[in-house]
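Left out: one protein chain. Kept in place: all the others.
Right, chain A next:
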Amino acid sequence: MSTVQLRGMRKSFPSRSGEVEVLKGIDVTVEDGEFLAILGPSGCGKSTLLRLISGLELATGGSVSIDGTDVTGTAPEKRQLAMVFQNYALFPHLNVQENILFGLKSRGADKQLRSERLTEAAGLLGLDELLERKPSELSGGQRQRVALGRALVSGQRLVLMDEPLSNLDAKLRAEMRVELKRIQRRIGLTIIYVTHDQVEAMTMADRVLMMSEGRVEQLAAPEEIYSTPATTTVGRFIGSPPMNIVDIPADSDLAYLLPGEFRDTGATLGVRPESVELHSAGQPVPGHRVYLAEATVLVNELLGADRIISTTLADDAAPTTGRRITARLEPGRKIAVEEPVSLSASPADLHWYSRNDGTRMNLAALQAA
(Lines give C-alpha, C1' and ligand atoms only; values in the text may rest on other atoms or scores of the structure.)
Protein backbone atom coordinates (compact mmCIF):
# COMPACT_ATOMS: atom_id res chain seq x y z
CA MET A 1 0.00 0.00 0.00
CA SER A 2 1.20 3.45 -0.84
CA THR A 3 -1.24 6.29 -0.92
CA VAL A 4 -0.42 9.95 -0.56
CA GLN A 5 -2.79 12.65 0.63
CA LEU A 6 -2.00 16.33 0.36
CA ARG A 7 -4.32 18.75 2.13
CA GLY A 8 -4.01 22.49 1.56
CA MET A 9 -0.24 22.38 0.98
CA ARG A 10 1.29 25.84 1.16
CA LYS A 11 4.89 26.90 0.91
CA SER A 12 6.46 30.33 1.16
CA PHE A 13 10.10 31.21 0.81
CA PRO A 14 11.60 34.28 2.43
CA SER A 15 12.84 36.82 -0.07
CA ARG A 16 14.13 40.38 -0.06
CA SER A 17 10.64 41.78 -0.30
CA GLY A 18 9.04 39.64 2.42
CA GLU A 19 7.61 36.21 1.72
CA VAL A 20 7.02 34.71 -1.69
CA GLU A 21 4.21 32.19 -1.78
CA VAL A 22 5.26 29.44 -4.17
CA LEU A 23 2.48 26.95 -3.43
CA LYS A 24 -0.95 28.35 -2.73
CA GLY A 25 -2.93 25.41 -1.39
CA ILE A 26 -2.63 22.07 -3.19
CA ASP A 27 -5.05 19.22 -2.52
CA VAL A 28 -4.64 15.81 -4.11
CA THR A 29 -4.99 12.17 -3.19
CA VAL A 30 -2.70 9.72 -4.96
CA GLU A 31 -4.03 6.17 -5.04
CA ASP A 32 -2.02 3.02 -4.47
CA GLY A 33 -0.26 1.97 -7.67
CA GLU A 34 -1.14 5.20 -9.44
CA PHE A 35 1.18 7.10 -11.77
CA LEU A 36 0.53 10.77 -11.10
CA ALA A 37 2.27 13.32 -13.28
CA ILE A 38 2.71 16.84 -11.93
CA LEU A 39 2.84 18.99 -15.04
CA GLY A 40 3.43 22.69 -15.39
CA PRO A 41 5.69 25.37 -16.80
CA SER A 42 9.12 25.98 -15.29
CA GLY A 43 9.00 27.78 -11.95
CA CYS A 44 5.38 26.94 -11.12
CA GLY A 45 6.38 25.05 -7.96
CA LYS A 46 6.43 21.41 -9.10
CA SER A 47 9.80 20.58 -7.57
CA THR A 48 8.86 22.40 -4.40
CA LEU A 49 5.70 20.29 -4.12
CA LEU A 50 7.71 17.10 -4.61
CA ARG A 51 10.23 18.18 -2.00
CA LEU A 52 7.41 18.78 0.46
CA ILE A 53 6.18 15.24 -0.13
CA SER A 54 9.70 13.88 0.33
CA GLY A 55 10.33 15.88 3.48
CA LEU A 56 13.43 17.60 2.10
CA GLU A 57 11.45 20.84 2.52
CA LEU A 58 8.85 21.50 5.21
CA ALA A 59 5.46 23.01 4.40
CA THR A 60 4.32 26.41 5.63
CA GLY A 61 0.76 25.14 5.81
CA GLY A 62 -1.33 22.04 5.13
CA SER A 63 -0.57 18.40 5.72
CA VAL A 64 0.96 15.36 4.02
CA SER A 65 -0.14 11.82 4.80
CA ILE A 66 1.44 8.68 3.43
CA ASP A 67 -0.55 5.46 3.83
CA GLY A 68 -2.92 7.30 6.12
CA THR A 69 -0.21 8.42 8.56
CA ASP A 70 0.39 12.13 8.96
CA VAL A 71 4.04 12.77 8.07
CA THR A 72 3.92 16.56 7.76
CA GLY A 73 6.87 17.09 10.11
CA THR A 74 8.64 13.76 9.62
CA ALA A 75 12.23 13.49 8.38
CA PRO A 76 12.68 12.18 4.78
CA GLU A 77 14.30 8.89 5.81
CA LYS A 78 11.26 7.97 7.91
CA ARG A 79 8.72 8.57 5.15
CA GLN A 80 8.93 5.23 3.33
CA LEU A 81 9.69 6.61 -0.10
CA ALA A 82 12.45 6.73 -2.70
CA MET A 83 13.40 9.60 -4.95
CA VAL A 84 14.99 10.02 -8.39
CA PHE A 85 16.64 13.33 -9.16
CA GLN A 86 16.99 15.20 -12.42
CA ASN A 87 20.81 15.12 -12.30
CA TYR A 88 20.72 11.51 -11.09
CA ALA A 89 22.66 12.42 -7.90
CA LEU A 90 25.11 9.54 -8.42
CA PHE A 91 28.31 9.46 -6.37
CA PRO A 92 31.14 10.02 -8.87
CA HIS A 93 33.75 8.06 -6.88
CA LEU A 94 31.61 4.93 -6.42
CA ASN A 95 30.89 2.34 -9.09
CA VAL A 96 27.42 1.37 -10.25
CA GLN A 97 27.02 -1.41 -7.73
CA GLU A 98 28.16 0.76 -4.82
CA ASN A 99 25.89 3.56 -5.95
CA ILE A 100 22.87 1.29 -6.14
CA LEU A 101 23.54 -0.30 -2.76
CA PHE A 102 24.55 2.90 -0.97
CA GLY A 103 21.18 3.39 0.71
CA LEU A 104 20.74 -0.23 1.79
CA LYS A 105 24.23 -0.23 3.25
CA SER A 106 23.51 3.00 5.11
CA ARG A 107 20.43 1.44 6.61
CA GLY A 108 22.46 -1.61 7.61
CA ALA A 109 20.71 -4.16 5.39
CA ASP A 110 22.41 -7.55 5.51
CA LYS A 111 24.58 -8.87 2.73
CA GLN A 112 22.14 -11.40 1.39
CA LEU A 113 19.30 -8.92 1.04
CA ARG A 114 21.65 -6.50 -0.69
CA SER A 115 22.81 -9.00 -3.26
CA GLU A 116 19.27 -10.24 -3.91
CA ARG A 117 17.96 -6.75 -4.50
CA LEU A 118 20.95 -5.86 -6.64
CA THR A 119 20.52 -8.89 -8.87
CA GLU A 120 16.83 -8.17 -9.24
CA ALA A 121 17.23 -4.48 -10.06
CA ALA A 122 20.21 -4.99 -12.35
CA GLY A 123 18.29 -7.63 -14.28
CA LEU A 124 15.22 -5.47 -14.58
CA LEU A 125 17.19 -2.45 -15.79
CA GLY A 126 19.80 -4.27 -17.89
CA LEU A 127 22.71 -3.10 -15.74
CA ASP A 128 24.43 -6.48 -15.26
CA GLU A 129 27.38 -5.62 -17.49
CA LEU A 130 27.93 -2.20 -15.96
CA LEU A 131 28.15 -2.92 -12.25
CA GLU A 132 31.89 -2.19 -12.01
CA ARG A 133 31.80 1.06 -13.97
CA LYS A 134 32.04 4.55 -12.53
CA PRO A 135 29.28 7.04 -13.40
CA SER A 136 31.71 8.97 -15.62
CA GLU A 137 32.02 5.86 -17.81
CA LEU A 138 28.28 5.65 -18.43
CA SER A 139 26.04 7.29 -21.01
CA GLY A 140 23.18 9.51 -19.91
CA GLY A 141 20.63 6.75 -20.35
CA GLN A 142 22.73 4.30 -18.34
CA ARG A 143 23.15 6.82 -15.53
CA GLN A 144 19.41 7.28 -15.55
CA ARG A 145 18.97 3.53 -15.12
CA VAL A 146 21.39 3.48 -12.21
CA ALA A 147 19.46 6.28 -10.52
CA LEU A 148 16.30 4.26 -11.06
CA GLY A 149 18.03 1.17 -9.72
CA ARG A 150 18.88 3.04 -6.54
CA ALA A 151 15.21 3.81 -6.03
CA LEU A 152 14.12 0.24 -6.82
CA VAL A 153 16.49 -1.57 -4.43
CA SER A 154 15.23 0.55 -1.56
CA GLY A 155 12.12 -1.63 -1.63
CA GLN A 156 9.90 1.44 -1.20
CA ARG A 157 6.55 1.35 -2.98
CA LEU A 158 6.34 5.12 -3.36
CA VAL A 159 8.82 6.73 -5.74
CA LEU A 160 9.11 10.46 -6.35
CA MET A 161 10.74 11.58 -9.59
CA ASP A 162 11.79 15.10 -10.50
CA GLU A 163 12.18 15.47 -14.28
CA PRO A 164 14.17 12.23 -14.47
CA LEU A 165 14.30 12.12 -18.26
CA SER A 166 14.95 15.76 -19.04
CA ASN A 167 18.70 15.31 -19.51
CA LEU A 168 18.29 12.62 -22.16
CA ASP A 169 18.00 13.10 -25.90
CA ALA A 170 14.63 12.71 -27.56
CA LYS A 171 15.05 9.12 -28.76
CA LEU A 172 16.33 7.84 -25.44
CA ARG A 173 13.60 9.71 -23.62
CA ALA A 174 10.96 7.92 -25.67
CA GLU A 175 12.57 4.55 -24.87
CA MET A 176 12.83 5.33 -21.18
CA ARG A 177 9.18 6.39 -21.04
CA VAL A 178 8.12 2.95 -22.17
CA GLU A 179 10.61 1.28 -19.86
CA LEU A 180 9.57 3.29 -16.85
CA LYS A 181 5.92 2.54 -17.41
CA ARG A 182 6.70 -1.16 -17.79
CA ILE A 183 8.64 -1.27 -14.51
CA GLN A 184 5.95 0.68 -12.67
CA ARG A 185 3.23 -1.77 -13.78
CA ARG A 186 5.37 -4.79 -13.08
CA ILE A 187 6.24 -3.82 -9.50
CA GLY A 188 3.05 -1.93 -8.77
CA LEU A 189 4.85 1.25 -7.75
CA THR A 190 3.08 4.44 -6.82
CA ILE A 191 4.91 7.12 -8.77
CA ILE A 192 4.67 10.88 -8.43
CA TYR A 193 6.41 12.24 -11.46
CA VAL A 194 7.30 15.90 -11.98
CA THR A 195 7.75 17.09 -15.54
CA HIS A 196 7.35 20.14 -17.73
CA ASP A 197 7.06 17.91 -20.79
CA GLN A 198 3.42 17.31 -21.72
CA VAL A 199 4.30 14.24 -23.78
CA GLU A 200 5.77 12.49 -20.73
CA ALA A 201 2.74 13.39 -18.64
CA MET A 202 0.21 12.39 -21.28
CA THR A 203 1.85 9.09 -22.21
CA MET A 204 2.79 7.70 -18.82
CA ALA A 205 0.39 9.08 -16.25
CA ASP A 206 -2.88 7.66 -15.01
CA ARG A 207 -3.78 11.17 -13.93
CA VAL A 208 -2.18 14.52 -14.60
CA LEU A 209 -2.01 17.30 -12.03
CA MET A 210 -1.60 20.44 -14.09
CA MET A 211 -0.13 23.31 -12.08
CA SER A 212 0.38 26.96 -12.78
CA GLU A 213 1.78 29.60 -10.43
CA GLY A 214 1.42 27.42 -7.37
CA ARG A 215 -2.19 26.38 -7.97
CA VAL A 216 -3.86 23.30 -9.36
CA GLU A 217 -5.33 24.12 -12.75
CA GLN A 218 -6.75 20.68 -13.40
CA LEU A 219 -6.46 17.17 -12.03
CA ALA A 220 -7.72 14.60 -14.47
CA ALA A 221 -6.88 11.68 -16.72
CA PRO A 222 -4.75 12.59 -19.77
CA GLU A 223 -7.65 12.16 -22.24
CA GLU A 224 -9.82 14.50 -20.21
CA ILE A 225 -7.07 17.06 -19.79
CA TYR A 226 -6.76 17.12 -23.54
CA SER A 227 -10.42 16.94 -24.52
CA THR A 228 -11.82 19.33 -21.91
CA PRO A 229 -9.16 21.63 -20.53
CA ALA A 230 -10.47 23.16 -17.31
CA THR A 231 -8.88 26.55 -17.90
CA THR A 232 -7.37 28.54 -20.77
CA THR A 233 -3.97 27.99 -19.11
CA VAL A 234 -4.34 24.22 -19.50
CA GLY A 235 -5.51 24.64 -23.08
CA ARG A 236 -2.55 26.84 -23.90
CA PHE A 237 -0.08 24.44 -22.27
CA ILE A 238 -1.26 21.12 -23.65
CA GLY A 239 -1.35 20.11 -27.27
CA SER A 240 1.19 20.88 -29.93
CA PRO A 241 0.47 23.34 -31.32
CA PRO A 242 -1.62 24.33 -28.30
CA MET A 243 -5.27 25.33 -28.27
CA ASN A 244 -6.23 28.56 -30.04
CA ILE A 245 -7.58 30.99 -27.48
CA VAL A 246 -9.52 34.01 -28.71
CA ASP A 247 -10.96 36.58 -26.38
CA ILE A 248 -14.38 37.77 -27.59
CA PRO A 249 -15.83 40.79 -25.78
CA ALA A 250 -19.59 41.28 -26.08
CA ASP A 251 -19.20 44.28 -28.38
CA SER A 252 -16.59 42.81 -30.72
CA ASP A 253 -17.12 41.95 -34.37
CA LEU A 254 -16.82 38.24 -33.52
CA ALA A 255 -19.69 38.52 -31.05
CA TYR A 256 -21.91 36.58 -33.46
CA LEU A 257 -20.01 33.47 -32.31
CA LEU A 258 -21.10 33.88 -28.71
CA PRO A 259 -23.75 31.43 -27.49
CA GLY A 260 -26.91 33.03 -26.14
CA GLU A 261 -25.84 32.89 -22.49
CA PHE A 262 -22.74 35.01 -23.09
CA ARG A 263 -24.19 37.62 -25.46
CA ASP A 264 -24.03 40.23 -22.69
CA THR A 265 -20.78 39.28 -20.94
CA GLY A 266 -18.59 38.08 -23.77
CA ALA A 267 -16.46 34.95 -23.42
CA THR A 268 -13.14 33.41 -24.39
CA LEU A 269 -13.21 30.87 -27.17
CA GLY A 270 -10.86 27.90 -27.24
CA VAL A 271 -10.52 25.67 -30.28
CA ARG A 272 -7.91 23.00 -30.95
CA PRO A 273 -5.92 23.33 -34.21
CA GLU A 274 -7.14 19.95 -35.48
CA SER A 275 -10.74 21.16 -35.11
CA VAL A 276 -10.14 24.16 -37.37
CA GLU A 277 -10.86 23.73 -41.10
CA LEU A 278 -9.87 26.06 -43.92
CA HIS A 279 -12.17 26.94 -46.83
CA SER A 280 -11.68 29.20 -49.84
CA ALA A 281 -12.63 32.74 -48.89
CA GLY A 282 -16.22 33.69 -49.61
CA GLN A 283 -17.46 30.13 -50.05
CA PRO A 284 -20.19 29.03 -47.67
CA VAL A 285 -19.06 26.52 -45.01
CA PRO A 286 -20.87 23.16 -44.85
CA GLY A 287 -24.06 23.28 -42.81
CA HIS A 288 -22.90 21.11 -39.90
CA ARG A 289 -19.93 23.38 -39.23
CA VAL A 290 -19.76 26.80 -37.60
CA TYR A 291 -18.27 29.66 -39.59
CA LEU A 292 -15.58 31.32 -37.45
CA ALA A 293 -13.94 34.19 -39.31
CA GLU A 294 -12.08 35.37 -42.37
CA ALA A 295 -8.30 35.02 -42.16
CA THR A 296 -5.10 35.24 -44.14
CA VAL A 297 -2.54 32.42 -44.25
CA LEU A 298 0.68 33.50 -42.56
CA VAL A 299 2.89 30.41 -42.36
CA ASN A 300 2.58 26.95 -43.83
CA GLU A 301 4.74 24.25 -42.17
CA LEU A 302 4.90 20.58 -43.04
CA LEU A 303 5.76 18.45 -40.00
CA GLY A 304 5.82 14.99 -41.52
CA ALA A 305 2.39 13.62 -40.70
CA ASP A 306 0.79 17.02 -40.19
CA ARG A 307 0.59 20.33 -41.93
CA ILE A 308 0.40 23.29 -39.56
CA ILE A 309 -1.13 26.46 -40.96
CA SER A 310 -0.87 29.69 -39.00
CA THR A 311 -3.37 32.34 -40.01
CA THR A 312 -4.09 35.83 -38.86
CA LEU A 313 -7.67 37.01 -38.60
CA ALA A 314 -8.61 39.42 -41.36
CA ASP A 315 -8.20 43.10 -40.61
CA ASP A 316 -11.85 43.94 -40.13
CA ALA A 317 -11.69 41.68 -37.06
CA ALA A 318 -9.09 44.07 -35.62
CA PRO A 319 -10.61 44.75 -32.18
CA THR A 320 -10.48 41.08 -31.26
CA THR A 321 -7.34 40.10 -29.43
CA GLY A 322 -5.57 36.77 -29.86
CA ARG A 323 -5.65 37.18 -33.54
CA ARG A 324 -3.54 34.21 -34.58
CA ILE A 325 -5.31 30.94 -35.30
CA THR A 326 -3.44 27.77 -36.15
CA ALA A 327 -4.94 24.80 -37.92
CA ARG A 328 -3.66 21.27 -38.25
CA LEU A 329 -4.47 19.70 -41.63
CA GLU A 330 -3.58 16.60 -43.61
CA PRO A 331 -0.09 16.89 -45.13
CA GLY A 332 -1.44 16.66 -48.69
CA ARG A 333 -3.36 19.95 -48.56
CA LYS A 334 -2.12 22.67 -50.91
CA ILE A 335 -2.42 26.12 -49.40
CA ALA A 336 -0.55 29.23 -50.46
CA VAL A 337 0.85 31.79 -48.07
CA GLU A 338 -1.05 35.12 -48.14
CA GLU A 339 -4.12 33.24 -49.37
CA PRO A 340 -7.40 34.56 -47.89
CA VAL A 341 -9.42 31.78 -46.26
CA SER A 342 -12.45 31.35 -44.06
CA LEU A 343 -12.21 29.26 -40.90
CA SER A 344 -14.75 26.87 -39.53
CA ALA A 345 -15.10 24.34 -36.73
CA SER A 346 -17.67 21.85 -35.57
CA PRO A 347 -19.84 23.26 -32.76
CA ALA A 348 -18.88 20.43 -30.39
CA ASP A 349 -15.22 21.45 -30.68
CA LEU A 350 -15.72 24.96 -29.37
CA HIS A 351 -14.66 25.42 -25.74
CA TRP A 352 -15.91 28.41 -23.81
CA TYR A 353 -14.10 30.07 -20.93
CA SER A 354 -14.89 32.90 -18.59
CA ARG A 355 -13.25 36.18 -19.62
CA ASN A 356 -12.57 36.96 -15.95
CA ASP A 357 -10.65 33.96 -14.66
CA GLY A 358 -10.28 31.66 -17.65
CA THR A 359 -12.33 28.84 -16.13
CA ARG A 360 -14.35 26.53 -18.29
CA MET A 361 -18.06 27.19 -18.86
CA ASN A 362 -20.14 24.24 -19.97
CA LEU A 363 -23.15 24.90 -22.14
CA ALA A 364 -26.28 22.84 -21.77
CA ALA A 365 -27.22 23.67 -25.34
CA LEU A 366 -23.88 22.60 -26.81
CA GLN A 367 -23.82 19.42 -24.78
CA ALA A 368 -27.12 18.46 -26.35
CA ALA A 369 -25.87 19.26 -29.85
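Following the convention adopted for this analysis, a contact is a pair of C-beta atoms (placed from the backbone, for glycine too) under 8 Å apart; a residue touches a chain by one contact, two chains touch by 3 or more; residues count from 1.
Note that in this section contacts and distances are computed from a predicted model.
As stated in its UniProt record, the chain not included in the shown complex is "Sugar ABC transporter permease", which appears among "Cytochrome C oxidase, cbb3-type, subunit III", "Sugar ABC transporter permease", "TusE/DsrC/DsvC family sulfur relay protein" or "Pyruvate dehydrogenase E1 component subunit alpha". Listed residues A:G103, A:G140, A:P242 or A:P259: the one in touch with the omitted chain is A:G103.
Checked against the full complex, the one of A:G18, A:G68 or A:P92 touching the unshown chain is A:P92. Only one residue from A:G33, A:P76 or A:P249 touches the chain missing from this view: A:P76.
Listed here are the chain A residues that touch the chain not shown: 54-56, 75-77, 81-83, 85, 87, 89, 91-93, 102-103, 106-107, 134, 136, 150, 154.
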